[in-house]
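Take this structure first; my questions come after.
One chain of protein is taken out of this complex; the other chains stay put.
So, chain A:
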Amino acid sequence: MFLNETQEEVRATTRSFVNAVVRPAAEALDREERFPAEIYEEMGKLGLFGIAVPEELGGPGFDTLTYAVVMEELSRGYASVADQCGLVELITTLLVRHGTPEQQKLLPSIMSMQQKVAYCITEPEAGTDVSGIRTTAVKDGEGWVLNGGKIWIHNAPVADLGFVLARTDKEAGNRGMSIFIVDLHAKGVERGPKEHKMGQRASQVGALDFQDVRLGPNALLGEMNRGFHMMMSVLDKGRVGIASLAVGIAQAGLEAAVEYAGTRKQFGKHISEFQGVQWLLADMAKDIEAARLLVYAAAMKIDHGLDATRSCSMAKCFAGDMAVARTADAVQVFGGSGYIRGFEVERLYRDAKITQIYEGTNQIQRMIIARELLKKGATA
């Protein structure tokens, strides 16, 4: 009803790929904390990276709603795989909007995963409050010299290209940051060890250290000192992506729970016949659907060029909270089995938690919703 024929087809093709390739691999990838290069290579061939890149630049040129559909389907298979798609989507969106023709030549290798990217904002002293970053880029002849450090950067242990937010004007606050494209194999770049995480364990996350890294004149992405605003300008879309990812995790939990409830017997009956279990399933289904519709609404607002900030924060916040609560229900339906490694719902519960934290914590989403409410009024 909400999706057109093309979006349905994208969903169908993504789903069949996910069912055959991604979902069956998730358990082992989680256990081994392994970067699934072979899956990403295939996804690159299928055009699942850089979904909104316009056709002139070699992408499929899909809208935000289609992106949301793809994210949910990928995440239904494995959230780490969806998060890789989300990361590439952010980077390619920045390159399409702000890149020079020279910089846009990077797009094909990024979309095929020949070059792995990292989006480098967070620092030890600057998490939620991005204005606290201390990494600096100082003008030096034609180029710049980069110094500082980033933490918890997705893909840091394996990435080839970093898109790094650095301070370029100490006095100018949010108007004194710029984004640089950094060759992470260059002299002066050090990588920390990969972190061992609660969930999404196939995502490689770690620290990056920059010591006198020399950047050429082409390294600056977009306008000087506009990095913070460029970053904020893709946040809405990023939040739709993470909200969709959360919906996908919960959807996988619902599917598993419904199937299990229909096969597990206690007291001589399938546990699906007990009202106590039925209500768990019903609550899961209705909240997942509500979150999905919030995601669609937010995505459609972006696609129609409307003010989407409030909707995107609502979708991200609701979907993240929902995914944590409803995957906990999925564990509950499985009883003791749901607590044991190797059962999908046990992983889903762990994978869900980060959706309340990254891409702006859910407290921050609530702050944004309230700010919008108080500024623009409560009328729907």
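Criterion: contacts are C-beta pairs under 8 Å (C-beta built on N, C-alpha and C of every residue); 3 or more make two chains touch, one makes a residue touch a chain; residues count from 1.
Quick note on the criterion: contacts and distances are computed from a predicted model.
The complex appears with one chain absent; UniProt names that chain "Electron transfer flavoprotein subunit beta" among the candidates "Copper-binding protein MbnP-like domain-containing protein", "Molybdopterin dehydrogenase", "Electron transfer flavoprotein subunit beta" or "2Fe-2S ferredoxin".
When you scan A:9, A:125 or A:212 for touch with the missing chain, the hit is A:9. Considering A:31, A:45, A:175 or A:269, the position touching the chain not shown turns out to be A:45 (whole complex). Think of the hidden chain as still there; on chain A it touches residues 5-6, 8-10, 12-13, 16-17, 45-48, 51, 55, 59-62, 70.
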